[in-house]
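All protein chains of the complex are present and in place, except for one that has been dropped.
And now, chain A:
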């Protein structure tokens, strides 16, 4: 019986070997778990399409008001144009400045156009008068593209009003936007890089948040702990396969964002890939840390969610970072997504290089190391 035992010889260099053993095991389990596998592909696609739809579709029926400080043909033409377009749903004409402000503040209207006094005369003189626009930008996707729509709409209205052909250069005017509650001009392009971070945060957190608790709940932890494997090896073996998964997700999102929504990648793609990998590993480490602290899978998911929320709210994805109160900014500074948003927006939209992003890169790396250290220290090596 003993004689038949093959390959019982030993080898050193156990660290890599055991980490590899864990990694292979995790990959095999991942392959078997159809639902998780489906989620991995479906979640990014679903979210991307969902948000992508919101990005691509011009806003419909955005409740709008108009304040006319002068009675002029130009003003009436603009009003008519706004009434007739599907972009805006004309709510009413405000009588006073105060009413105008109140309607936007209480949410009756998300969009207000103010035609200042002497607008028509200034326009005729070629003085480039300003059309004042107040937008409740708490919904930046909607208001962002409504502004673009308004621009075209007013130009057309002005041409019509003067009976000019469509190609003729219209009278020159300016739209002076006052994006209330959201001073940063959020454009559509900001969304896809942000979405990349959001989707990666959510999926990566959940993957590893379940990994240790799952072993405990299924009873396999007892065998695993009885084997000569270290907490670090278990951790790396469980994190590494998902780095690959996260990388594929990131590639899907960036690919679809570029192809479908025309988001550019101005900067270095390799740098984006490298820093995305770092971000993925950071979130996996944080999820894994939850997993070592939680008593069961439900708790782990709850922890992941509690962490996910501030990431969405305080990272600059929802609200512009600079517009947040200082305390919120401090919280935001320790969230990985905050730094990743700066990285993706920087690289994809502005072509920023690594030197400029080194602070954010270091913060991500630090967060990862802190999470891993806590996880290894917290990992219970006994069943006590």
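Points worth noting:
One rule holds in what follows: contacts are C-beta pairs under 8 Å (C-beta built on N, C-alpha and C of every residue); 3 or more make two chains touch, one makes a residue touch a chain; residues count from 1.
In this section, contacts and distances are computed from a predicted model.
Hidden chain, UniProt protein name from the list "Methylaspartate mutase subunit S", "Tat (Twin-arginine translocation) pathway signal sequence", "Electron transfer flavoprotein subunit beta" or "ABC transporter ATP-binding protein": "ABC transporter ATP-binding protein". Within the complete assembly, A:21 is the residue of A:21, A:43, A:148 or A:312 that touches the hidden chain. Of the options A:93, A:220, A:296 or A:358, the residue whose C-beta touches the omitted chain is A:220. Mapped onto chain A, contacts with the missing chain fall at residues 1-2, 4-12, 14, 17-18, 20-22, 24-25, 28-29, 32-33, 218-223, 225-232, 376-377, 382-384.
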